[in-house]
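In what follows, a single structure is set out as structure tokens and then discussed.
Complex shown without one protein chain; remaining protein chains in place.
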Amino acid sequence: MSMSERKLTPDLFRPANLDSNKAEEISKPSLSFWQDAFRRLKQNKGAMLGLFAIVFIIIFSLIAPTLTKYGIDDQELMRSNLPPKVPGLEKIEFLGVNGVDIRGVNQYEMKSVPKDQYFWFGTDNLGRDQWTRVWKGTQISLYIAFLASAIELIIGVAYGGISAFYGGRTDDVMQRIVEILYGIPNLVVIILFIIILDPGILSITLALVITGWIGMSRIVRAQIISLKNREFVLASRTLGSTNGRLISKHLLPNTLGAIIVTSTFTIPGAIFFESFLSFIGLGIQPPVASLGSLIADGFRSIRIYPHLAIYPASVLCILMISFNLLGDGLRDALDPKMRR
Amino acid sequence: MLRYITQRILYMLLTLLVIATITFFLMKLLPGSPFNNQDKLTETQRYALNEKYGLNDPVPVQYINYITKLAQGDLGYTFQFDGRTVNSLIVNGMGPSATVGFEALLFGTIVGLLLGILAALRHNTFLDYGAMVIAVFGIAIPSFVFAGLLQYYIGVKLEWLPVAFWNGPEYHILPAFSLSVGVIATVARFMRTEMLEILGTDYILMARSKGVSKSSVIFKHSVRNSLIPIVTILGPMAIGLITGSLVIENIFAIPGIGEQFVKAIQVNDYPVIMGTTIFYSFLIVAIILIVDILYGIIDPRIRVAGGKS
């Protein structure tokens, strides 16, 4: 007899009082799909970092231009091509924000700029304040990206949804059209459209939308087709649900994850194309600026005035990386199957 | 399989026809004739020029002529240089463009594959995280920003490599590398996901249960099977490379098709814009078609399924 057994008293051999309900009890609180997804997203450090960076840049791009007294097109050739100078930080030499250019000349003294004038990101060749231009440019890049993505979303969801939901001949015709459009390289269409429409905020947005919605419509269609034949939708249909109810209660909520993830990736895509177009001279025209046009202008004089390219390029890179991190995080959170 | 290919080629031709038509009519929408700006021309000279290029014909006739010529591979004349054809410009630019593109594709694919395989094999380690950080940066940062930074730091500041132009092998490194960053990132990410999925399958467990060595499991079973779907991203990658080449060639002053295209956009050389557009479309559509057929050939599951239908 082992030690443990000796301590057992006969009264332990009475039937135990077990609550039969307890056996069925679920120990963990149940989370809805969205609560669970949000919990997973919060655990993803990269995605949260991306989210904060995006929110920060959006808010900052709205506030920042009001912090200086210079407008986006305030030209003053007397103060052209000034390197950055920031009050306070100018004393720390290695930061390079003390008004000294790459050849070691203090441009502020040479051009006898008043002592109380500071250009935090420097000025461009027309003496415009780069700080104002960078943040206004960020506003415009973001505006175009969000607008284009929103329109793409509406068209894509409607087209894909109708095509998948009605199926049959409707789907056939609609998909043949998409197949041909899908074969056309978006680069080509976008460039052609800009040439015809003349570059501008609206024409760029339109050019992005013209091909952009196809990707969204294909994803929505694929999702809805797979959902349509799932048991819970069939069950709801046999219980007499109307089409409207099927769409609003079953199909759309279950497609929402894919739609959100796709949108998170179309936004950086739109930012990229806008800056790309600006870079090859088809984008935003002066005096208005976008991140892409600022970078393009900056690269033209990068050997002498690197500050002109570095700041808008940094903002662009941070935005692109943040949206990609957030998109990856959302995909992992909303599609647990993809989680690795 | 044959029926499938024929069907795909028909779709491809239809797509190209749609693109050519859109291009043609969009260009017709632009006001004025190409020669209106040249003040030195007299009315008769202008008429003669218009007549020579067939611009006096009614639009439908012009359209038919245009499409007929296009079908024969004739893209017309450029406005920039006297008597030079768009075809000759494209042929001249093809060499440098194809070289940079191919170098970037080769380098990017090899590095991306290695990175992706290592990341998957060392899943959830530092190496994995490092590779994925590189991938996110590579996908997120536009190649022209990357090219500009490389040019400034390595070309201008450190003077390790030539800043621009196209005069020998050392001139290839910066542009090809800038262009390959996106390829590295895309391939690495795709390969990692694919490898992780395959490493978790039953048939890998089965292979291990046969006593097959670790390297055999990794190369014969996992890598081989992961490589098959990689083919599917070749199409989007080719589009990315072409997009990238437009600006990369511009930044590094490489005399390629992309540089000519951007120049043509800036000086409104419509025949070159149209010609290059159609050339690019043809290239992309053809690459996607070839990739799809290739995929069918290397994946035995599709190979047979296609053969039976």
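All chains are identified by letter, namely A and B, in their written order; residue positions are counted from 1 within each chain.
Criterion: a residue touches a chain if its C-beta (ideal position, glycine included) is under 8 Å from a C-beta of that chain, and two chains touch if they have at least 3 such contacts.
Convention: contacts and distances are computed from a predicted model.
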item: Listed names "Transketolase", "DNA polymerase V", "Zinc protease" or "ABC transporter ATP-binding protein", matching UniProt entry of the absent chain; value: "ABC transporter ATP-binding protein"
item: Touching partners, among the displayed chains, of the absent chain; value: A, B
item: Touching the absent chain when the full complex is considered, from B:161, B:207, B:233 or B:283; value: B:207
item: Candidate in contact with the missing chain, chosen from B:17, B:228 or B:286; value: B:228
item: Touching residues (missing chain, whole complex) on chain B; value: 124, 201-203, 205-214, 216, 220-221, 224-225, 228, 299-301, 304-305
item: For chain A, residues in touch with the removed chain; value: 2, 4-5, 8, 10-16, 18, 20, 22-24, 27
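Going forward, only the chains that are shown with their structure count from here on.
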item: Mean-CA-position distance for chain B and chain A (Å); value: 25
item: Chain A contact footprint on chain B (complex, rising order); value: 11-12, 14-15, 18-19, 22-23, 26, 29-30, 123, 136-137, 139-142, 144-145, 148-149, 151-152, 156, 193, 196, 239, 242-243, 246-247, 250-251, 262, 265-266, 273, 277, 280-281, 284-285, 288
item: Residue ranges of chain A touching chain B (in the complex, touch as defined); value: 46, 179-180, 183-185, 187-189, 191-193, 195-196, 268, 272, 275-276, 279-282, 295, 298-299, 302-303, 306, 309, 313, 316-317, 320-321, 323-325, 328, 340
